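A single protein chain has been omitted; all remaining protein chains appear in their positions.
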Amino acid sequence: MGKAANSTGAGGMFTATSHDRRKARREGIAKWTFFCACLLLIVPVLAILGYIFFEAWPVLSWEYIWENPRNNSREGGIWAPLIGTFYLVLVSLVIVAPVGILAGVYLNEYAPENWLTRSINMAVTSLAGVPSIVHGLFGAAAFVFAAGLGESLLAASLTIAVMTLPVIITATREALNAVPMAFREACWNMGATRWQTIRTIVLPNSVSGMLTGVILEVARAAGETAPILLTGAIIFTPGVPDTAPDKFFPYYLGDQFMALSMHLHAVSTQIAGIDKEMQFGTAAVLILLILFINSFSAVLRSYLRARKKW
Amino acid sequence: MLLDRTEPLIHALIFFCGWSAIFCVTAIFVFIFKEAAPIVPRLDWGTFFFSLDWNPVPGGEEPAYGALGLLVGTFSVTILGMLIAVPIGLSAAVYISEFAGPKIKESFKIIIELLAAIPSIVWGFIGLVVLSPIIQKLPGVYVGTNLLNGAIIIAFMAVPLIVSISEDALRAVPDSYREGAMALGARKWEIVYRVLFPAAKNGLLAACMLGVGRAVGETMAVLLATGNANNIPHALTDPVKTMTATIASEFGDAEFGGDHYRVLFVIGVLLFIITCAINVTSDIIVKGIRKKHG
Partner (left out) sequence: MTTTSRTKFNYSAIAVILLIAAACLVSCGKRQTAGQTIQNKGSDTLVQVAQAWAEQYSKVKEGVSVQVAGGGSGQGVKGLIDGTVQIANSSRAIKDQEREQIRQKHGKEVIEFIVGFDGIAVYTHKENPLTTISVEELRKIYADGGSYEEWNQVSAEMEGPIIRASRNNSSGTFVFFREAVCGKGNEFKKTGMVTQSGSKEVVDFIATTEKAIGYSGMGYKTEEVNWLAVSAAKGGQGYEPTLKNVQDGTYPIARPLFLYTVGKPEGAAREYIEWIVSEEGQKIVEAEGFVSLTPGQMQEQRASLD
């Protein structure tokens, strides 16, 4: 590119000097380096995901999803862990969603600007950064032993609920923050109380954002292994019925349960003589599930954002 | 009206929930510290920090709790992981924020968001089943699950976090800075290097710190990918054992209320303190930026 500039007019005012050319070259190199960094990040991961799906392809079928594991998970499908993950997510959501949303409401609508609020914010940040295994230790100490719940679905769900609390709080707060102050002021001017304003104006206008938070919680809860490893997930439970409708209600709250993430851990490290496809199949379904939940959240978010009128 | 009477109740509920985060953090600290506490005065801290002898169930007399190997394991995986993740993460953030067109920007952001969502057990599986055989093909490498494997996996897990926080930091730099530099004849690269990096350096630092926090606390991925050998690595391809993996793999065997059980909680307390310090510091840095730029 430097050549062309050189040949048109040597010494002209707007021709590139060697300094300019060097700069241009450096610019090009920099841009490509940055671009390559992105590719270095994205390409191997897409390749690995592709490989996982390729290896998993022979077992992926509706039967694989629908059937319970048999013969030490070497045969059959992944229904029991899948429904276990569903219940884990559901119970943790029932616990954490109201608390998290109300906490977000408090922090955005009520909390005064003082040291106390700052320390709550700091607590939210720290909570988000606590390693999952430490959550597991906490769950084991607090829910399994101290509260006497034993290793159970309820103990694991409570642990997951504590772990995902900051996800919901942060998402709720951001959603509420996006509602223009003028909306609230208009409502207050009409004589509505604070809660009435929140209930009728603020919450309905921030449902989308809160929903995003909830969905992110679901994705996080569905993928975690370390906390449930210590609080109630097990490698195998033969108690899951094979026939509908019973197979939809396999665990009660005091039961230990199978979960998809735990199942992946088990098939990749615990069960001897298992086919490679079964391992990759479990990994593939877990990835698909998480990606599906996340894309759903992304699509929902952009749809609702597009619908916004302000 | 019914609503008026329930309002104080609802307010109380909201206030109560508002405090839930503080309540949870305190509870976590209290519970894990309470389980660790009985051994704190008895534990030989010199051994704990400076010995490689980790032998909780001894064949002979006294158990030994030398966690040096685990500490070194955690930090070597973290440092090597960050050496890989930080350049890639920052470069990707710069590209997305400054160079990419809107379409590429959007699609890269979506892909990176999806990367962030992949659960750690899946990363561990990738390390164990996909990456390990590849690393084993390197000359002189005998064990495929090792420090390098763990670091690569950790890097992939930390990069999305680093990218999104650094991108925020770069975006927070006012456009007037860019325009000013451009008016002086600076190219984009020069703007990035001379203007954006200095202006956003706190945010970028915070991004890297959060990456470190993530790496230190990561459990399932390193459990499957690092080989779990208690030693001080001499080569990039030596297997190592981390603090988190030790808790995850030994908690089940540890006798409830026994010394081993309590020492695992001591490691948990350490992890809790380290990650909290990292997260709170980086949060203060980020908040500082928001205030500065309005």
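Chains: A and B, in written order; residue numbering restarts at 1 for each.
Quick note on the criterion: a contact is a pair of C-beta atoms (placed from the backbone, for glycine too) under 8 Å apart; a residue touches a chain by one contact, two chains touch by 3 or more.
None of the values given here were measured: they were computed from a predicted structure.
**Q** Using the touch definition from the top, which of B:57, B:79, B:138 or B:184 touches the missing chain?
**A** B:57
**Q** Among B:41, B:102 or B:252, choose the residue that contacts the chain missing from this document, as touch is defined above.
**A** B:252
**Q** Given the full complex, what residues of subunit B touch the hidden partner chain?
**A** Against the missing chain, subunit B presents residues 52-61, 69, 132-133, 136, 142-145, 223, 227-232, 239, 241, 248-250, 252-256, 260.
**Q** What is the set of subunit A residues that contact the non-displayed chain in the whole complex?
**A** That gives, for subunit A, the contact residues 70-72, 87, 90-91, 93-94, 97, 145, 150-151, 199-201, 203-205, 207, 234-239, 249, 251-256, 269-273.
Here is the rule we use: only the chains that are shown with their structure count from here on.
**Q** Inside the complex, what are the residues of subunit B that reach subunit A?
**A** 3-4, 7, 10-11, 13-22, 24-25, 27-28, 31-32, 34-35, 87-89, 91-92, 94-96, 99, 108, 110-115, 117-122, 124-126, 128-130, 156, 159, 163, 187-190, 192-193, 210, 213, 216-220, 224, 244, 247-248, 251-252, 256, 264-265, 268, 271-272, 275-276, 278-280, 283
**Q** Can you tell me which positions in subunit A touch subunit B when the two form their complex?
**A** 23-24, 26-27, 30-31, 33-38, 40-42, 44-46, 48, 51-52, 98-100, 102-103, 105-107, 110-111, 119-138, 140-142, 145-146, 162, 165-166, 169, 193-196, 219, 222-226, 229-230, 261, 264-265, 268-269, 279-280, 283, 286-287, 290-291, 293-295, 298
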